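Okay, handing you the structure first.
Every protein chain but one is kept in place in this view of the complex.
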Amino acid sequence: MERSSRKKRTAYRLEDIAERFGGRVLGNADTTIEQIATLESAQAEHITFLASSKYRAQLATTRAGAVIVSEADAGASQLPRIVCDNPYTYFAKVSTFLNPPAQTLPGIHHSAVIEDGAQIDPTAHIGPHVAIGAGARIGARSVIMAGCSIGAGVSIGEDARLYPRVVVYHDCVLGNRLIAHSGVVIGADGFGIAMDEGSWLKIPQIGRVVIGDDVEIGANTTIDRGALDDTVIEDGVKLDNQIQVAHNVRIGAHTAIAGCVGIAGSTTIGHHCRIGGSAGILGHLHIADHVEISSFTLIGKSIRESGSYTGIYPFSKNEEWRNNAAHLRHLGELADKVKALQQEIEVLKRKD
Amino acid sequence: MERSSRKKRTAYRLEDIAERFGGRVLGNADTTIEQIATLESAQAEHITFLASSKYRAQLATTRAGAVIVSEADAGASQLPRIVCDNPYTYFAKVSTFLNPPAQTLPGIHHSAVIEDGAQIDPTAHIGPHVAIGAGARIGARSVIMAGCSIGAGVSIGEDARLYPRVVVYHDCVLGNRLIAHSGVVIGADGFGIAMDEGSWLKIPQIGRVVIGDDVEIGANTTIDRGALDDTVIEDGVKLDNQIQVAHNVRIGAHTAIAGCVGIAGSTTIGHHCRIGGSAGILGHLHIADHVEISSFTLIGKSIRESGSYTGIYPFSKNEEWRNNAAHLRHLGELADKVKALQQEIEVLKRKD
Partner (left out) sequence: MERSSRKKRTAYRLEDIAERFGGRVLGNADTTIEQIATLESAQAEHITFLASSKYRAQLATTRAGAVIVSEADAGASQLPRIVCDNPYTYFAKVSTFLNPPAQTLPGIHHSAVIEDGAQIDPTAHIGPHVAIGAGARIGARSVIMAGCSIGAGVSIGEDARLYPRVVVYHDCVLGNRLIAHSGVVIGADGFGIAMDEGSWLKIPQIGRVVIGDDVEIGANTTIDRGALDDTVIEDGVKLDNQIQVAHNVRIGAHTAIAGCVGIAGSTTIGHHCRIGGSAGILGHLHIADHVEISSFTLIGKSIRESGSYTGIYPFSKNEEWRNNAAHLRHLGELADKVKALQQEIEVLKRKD
């Protein structure tokens, strides 16, 4: 189980930070900071950051001990500061340094149930009430927290971190440094059914889920196993909470997908795509690399070209929406009327 | 584990009910009822209710022993009845009285794993296969059912009720009388990533989730911890199933949100709002108090004024939809054509 993070903290000098992560220090380089915080919440022991010049007003009133700024904002504060190319990325690195994941002790909790032939690295941590199936392999330093269920024949890489109550079905392959949050289900049966005389036959789902390195999967996200071939999540993919990835989907490397997205079966998504929350992608499509899809947009055909795509119904006050939406159901007729008007005007003009 | 509710029931006289919850009895005040039921299903031992006059026809045929009606419907039945201001609210109160939550015995199940320094009130119930982290605190009469995982440093108030398999990550703060249904995940990492030379860096999520009193959270709903500051759910908020609340969201008191809604990061929602199912709210927005958002509506900018807002694409038969939707992609052109026609007509009228 993860340790509480409310503990005594170490102090670092700005100079130490800049030595480690680059950038140059302006102001007192001996200023020490212990933690990172927002412009509004920061106190003297905190370093904060200005991700965009539009927050300059808040910079004026922050009580932070130091700040990370871009070259463009180097003069926007008199606080001790680190000037760098990309304050947001710099912040990510400093925060990661100041907030390492909670340490867990190696070993298998006595309440865990390990079936025959499972190979668990001695440096791995297996929490209480975990169940691990026959022949599963857990790599070095991986952490399997309370109540996880790891199916038979599953392979988990090194330095993986499965939060409580993650389920991995049999034979799936998970890469190094995977982070899977609570409630994630990897490898459940895809939705494969065939109609037969008024009833549905279930189609066995005999593919696996294969996940690359450095993937993170948000809480309660589900990734189904393939029907015949595998479902594949490539390296560096980041999935938010409550995403549904259907069978035989392939998600390209370093693609990031926000919460509540649904991706239907056998669709291939390129690398470095960004997909907004609650979007949907129908099945058997191909999405090119570097495609951005807006929140709440359904992609109903393949996208061959990188770029940004949207299909959102704009909201408005109820009465206004009702007035406009009614006409939407007659848009074809409206277009026909306009065409007819154009022709009539042509006739009138010619007569004129 | 919750006890089955199929047990011998106590009978109450209408007079007893009216004494307790107000209203006046018409007909035989000694009529006894044991349970509440719908107009269609009620039998002699049941009291039913007429929430709206539009169900009067069903009132004529109900086999209920008694009925709760409004003043307006006081004469709509000859059954023994309680007349009150708001039959639906009255029904809620009577049903709560007749159906108290299943009782659980205080104590810690022998299969639960409690880490050092956890403070569990002796009147609390800790079910089988629960894991409770170091330094966590569980308040009086709180019930933590089978397989829950409570992280280190978590604080849970009094009379809370966590159904089986709820996960709370470290350091989160949960108020009194919280109800969290199965599969709820509180405090998983928010979706914080920064692009760095073609790969995503993870941004540690060091805020908490802080939940007020009298909150209910539906099955498989997820509430992410804050990136730096906290995610906050105020008193009396009611969340349905499968809702996604991203990091640093704040939901105002007594707001009710239906199932499958997604709320993106750092958005603030006012108090007493009502949000329909599968709606979405983008990040960094402010929604005023007393705002109603329709189901399936994406809110893409802040709402400063209370009122009802909608953005739903009206459905129709496939062919009809296809015919209309095709024109939607040329709506700008259509508007241009109409403008051109207006100008041409002006020319023609002037010539005329």
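Points worth noting:
For clarity, chains are labelled A and B in written order, and residue numbers in each chain start from 1.
In this text, a residue touches a chain if its C-beta (ideal position, glycine included) is under 8 Å from a C-beta of that chain, and two chains touch if they have at least 3 such contacts.
Note that the coordinates shown come from a computational prediction; the quantities given were computed from them, not determined experimentally.
Summary of contacts with the chain left out: across A:G27, A:G311 or A:G332, the touching residue is A:G311. Only one of the listed residues, B:R81, B:H129 or B:H247, touches the absent chain: B:H129. From the options B:Y12, B:Y163, B:W200 or B:Y309, the residue with contact to the unseen chain in the full assembly is B:Y163. Of the listed residues B:D196, B:E216 or B:E292, the one in contact with the hidden chain in the full complex is B:E216. Residues of subunit B in contact with the chain left out of this view: 1-6, 35-38, 40-41, 86, 88-89, 91-93, 95-96, 98-99, 102, 109, 111, 127-129, 145-147, 163-165, 179, 181-183, 214, 216, 218-220, 236, 238, 240-242, 254, 256, 258-260, 272, 277-278, 295-296, 312-318, 321-322, 325-326, 328-332, 334-335, 338, 341-342, 345, 348-349, 352.
Contact residues of subunit A toward the unshown chain are 111, 113, 115, 129, 131, 133-135, 147, 149, 151-153, 165, 167, 169-171, 183, 185, 188-189, 191-196, 198-204, 206, 220, 222, 224, 228-229, 242, 244, 246, 260, 262, 264, 278, 280, 282, 293-294, 297-300, 307-314, 316, 320, 323-328, 330-331, 334, 337-338, 341, 344-345, 348, 351.
The rule is simple: only the chains that are shown with their structure count from here on.
Inter-chain spacing, taken between the CA centroids of subunit A and subunit B, is 25 Å.
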